[in-house]
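Left out: one protein chain. Kept in place: all the others.
What follows is chain A.
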């Protein structure tokens, strides 16, 4: 939860639907994802594949390459499987000409420049959520 109320855009809706995956996945307590962004990165890669933007083997090669690179490093870098996943996704998308690193960098800066509590100092004069009365 962001604490800023539900995101009612299509994107927000998609995100919620994807996040529901976590609850439906097997083995509560031993979940495949630690953080919501990991699930989103997973969902994006599979959805882009299903949309026909790349072969799954291309994504896998990219993932293997990223992990190999990490393993051959001097150590000290912490392990995050889904960081490799994300890097593989970015790499395969940019190799297909669908996105560029610069675009992602720029959009990331934009997202970071708008903090979650950007309007926290403003007065909120309406309720942020209303649950309708139940009549029956």
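To be clear about the criterion, a residue touches a chain if its C-beta (ideal position, glycine included) is under 8 Å from a C-beta of that chain, and two chains touch if they have at least 3 such contacts; residues count from 1.
We take it that contacts and distances are computed from a predicted model.
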| message | According to UniProt, what is the chain that's been left out of this complex called? Choose from "nitrile hydratase", "Sugar ABC transporter permease", "Ferredoxin oxidoreductase" or "Acyl dehydratase". | response | "nitrile hydratase"
| query | Can you list where chain A touches the absent chain? | reply | 10-11, 13-15, 17-18, 20-21, 23-27, 30-37, 40-44, 46-51, 53, 56-57, 60-61, 63-64, 67-68, 71, 77-81, 83-84, 86-87, 89-91, 93, 98-99, 101, 103-105, 107-112
